[in-house]
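First comes the structure, then the notes that go with it.
With one protein chain held back, the other chains of the complex are shown just where they sit.
Coming up: chain A.
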Amino acid sequence: MRTEIILIIIGMAVVTFLTRFGCLLVFRQTGMPAFLTGWLRHVPTAILTALILPSLLLPKGYLDLSLQNHYLLAGILASLVAYKSRNILATVGVGIMVMFSLHWAGQWELLPF
């Protein structure tokens, strides 16, 4: 192992830890202000959407609303399963199965699109 790489890794580890621990350190003494608690209630919804939607709509880095976009098709079906069942395993199972079948069908040129 090279020293300069170890130093880079340690630097990365420190800043990563600080971003995750920073807020707790800041609010430790004072407690959380009320406006912040109200705001943070909506953070999970916003952040989950921001994580999911770009992966579905632009899996290759550009906007792809076509039927060739397997992520979008599997995403729509998985959303329906998630809405109906609220079950993680069912949703993941259906999603992966759709992804695999689309890939398989695409490889054998079974898809009309």
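Note that a contact is a pair of C-beta atoms (placed from the backbone, for glycine too) under 8 Å apart; a residue touches a chain by one contact, two chains touch by 3 or more; residues count from 1.
In this text, contacts and distances are computed from a predicted model.
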Choices "Branched-chain amino acid transporter AzlC", "Protein-arginine kinase", "Cytochrome c" or "Penicillin-binding protein" - which one is the UniProt name of the chain not shown: "Branched-chain amino acid transporter AzlC"
Hidden partner chain, residues of chain A it touches: 1-2, 4-24, 27-28, 31-32, 35-58, 62-63, 70-71, 74-75, 78-79, 82-83, 86-89, 91-92, 94-96, 99-100, 102-103
